[in-house]
Structures are given as structure tokens and as C-alpha cells.
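Every protein chain except one is present and positioned as in the full complex.
Right after this comes chain A.
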Amino acid sequence: MIGDYTYTEFTSILAMQGFAGLTLFSVFVLMALGLAIIFGQMGVINMAHGEFMILGAYMTYLCSQFFSVYLPSLFSIYFFFAMILAFAASFLLGMLVEWGLIRFLYRRPLDTLLATWGLSLILQQAYRSIFGAREVGVTLPDWLMGSIALTDIIEIPINGLFVMGLTALITLGVYFGMFRSNWGKRMRAVVQNRTMAGAVGINTKMVDRMTFGLGCGIAGIAGSAFTMIGSTGPTAGQLYIVDTFLIVVFGGAGSLIGTIASAFSISQAQSTIEFFLSGSMAKVLTLLTVVGILMLRPQGLFTLKIRR
């Protein structure tokens, strides 16, 4: 017996909350991935990252509306188009922002912080003007609804599995992009020594723009996933940005594996503790644990071992 639950009940609850946390985990991973790429690459802390996510969420909403009105026959697969659109929109807006704002502020962390915070306010207002202040939700196609019953008590939501599968694919893609492609090699070279990267023939400004766009684009996909667990409103991104920063710092900036591990532990911890205690208590406990661990390991969970 654990509290009021029998042992089987308890493990079932753990498992179910764990599976319920899958979508949250996926959103976190995608958000953190984008943020970590941007921060690791250019030292820019993007306070507007949540708004790029929400842009993706609105794109998904638009797509769902469009398909249900004009292409009902294809409604069951609209989500794939929605994700591509979400990525493209956030990617393009990201490149535009880098070109119009960020590139003037490199090596001025405080200024970028303020500027991207200002940008987040502007974007929130823009969403309010364009989409209205009311929160909107998407309709999921039938095949994404419902859940698979593993045992009498344990049920796994299908949309959670779907989103997690996609997240795994995207993460793998990012991993290969960063560590196996020419583009990734250039990006890592720029991170390690920007001046020298230019002096061996790499167009560092272009790399910066693409990288910022990519980080934002991934946030857009996170927004697509987000529509499955929450309703989309102009300020919904704000709720996620703090957690995402926490994940990036906890995982060790610059480590892909660290980011995933920390997103997993934080989302799972929150989702399970939430079942037994209140949501804010879950936050407090997670935060305390993370702070405790960071005091022992300030560099985060994972770091690269090299001579500098």
C-alpha cells in the first residue's frame, strides 16, 4: 500500500500519467531543441520563442479550419500539412527577425533579451489583432482521438504516441543535420570560433540566419503538437518559455542528449506529481530538484569533454 492506493494501482497511475505526459514531453523537447540551437549557436536568449510556437499553433488552427471547410475529404491527414505550414511560417518569420533585429545585437546579451522580449509583446498583440483574444482549439481527425487500452487501467492516448513519434523523427533529423551534414559542420564551426569560421570560407551571417530560422521553425512544429494538449491564445506561449529555459539549462546548453533527457525528466516529474499534488506544488518540487542538481553540477547534466 502506498497512501490510499494499492501497489498495482500506483504503478498504473505512474504509467498512465507517464503516457499522458508524452505530448507535453514532445512539446518541451521541440521547444528546448529550438531554443538550445539558437542559444548554443549565437548566444541569443530568445524570449519570443514561445510566440514562435504559438505562430505554429495558429497555423495548425488555420489549416484545420481550411481543410474542414474546403477539403473535408482530406481532413484526416490535415495535420501533416499543418506541421509543414507551421514550420515554414515560423522559419520565415525567424529569418526575418534575425535579419531585421537580432543581427544588430550579437554579443549584447542584455539588449537581445530586451529586444526579443519586446518582440514577444509585439507578436502577442499581432495575434490578438489578427486571430482575436479568444482562445481557439483545433478539431483532431478521428484516428488521432481515443486511446489504446494496455490493461484494464492503463490507457495510452493515441495523439500522444503520434506526436512523440514525430518528435523522435525531428530530433533524429536535427541530430543528423547537426553532426553528419555539411551544414551542421559549418554551424558548429561558427559556434566554436566565428572569426576563424569566416576566415576558412564560411559565410557566417548566412549560417546565423539559417540557424535562427531553424530554431524558430522547430518551435513552430512544437506549436502544432501543442494544439493537442492546450487551446491556442495570444499569450499561451508565455506559459512554456520558462519551463523551456529550465530544460535547456538543466540539460547542459549545447548537448542534444542532455536536452532530451532533461525534457523527459522534467515533463514526467511534473505530470506524475501533478496527479498526486496540485499543479503549482508539482512546479515547486521540480524547480527545487533542478536547482539542487544544478548547484552540484552547474554545467548541466551533459557536457562535452575536450581540451580547450
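Assume a contact is a pair of C-beta atoms (placed from the backbone, for glycine too) under 8 Å apart; a residue touches a chain by one contact, two chains touch by 3 or more; residues count from 1.
One rule holds in what follows: contacts and distances are computed from a predicted model.
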- prompt: For the chain that is missing from this picture, which UniProt protein name fits: "Sulfate adenylyltransferase subunit 2", "Urea ABC transporter ATP-binding protein", "histidine kinase" or "Xanthine dehydrogenase family protein subunit M"?
  reply: "Urea ABC transporter ATP-binding protein"
Query: Among A:M196, A:L239 or A:V291, which residue is in touch with the absent chain?
result: A:M196
- request: Against the chain that's been left off, what residues of chain A make contact? List them.
  value: 182, 185-186, 188-189, 192-193, 195-205, 304, 306-308
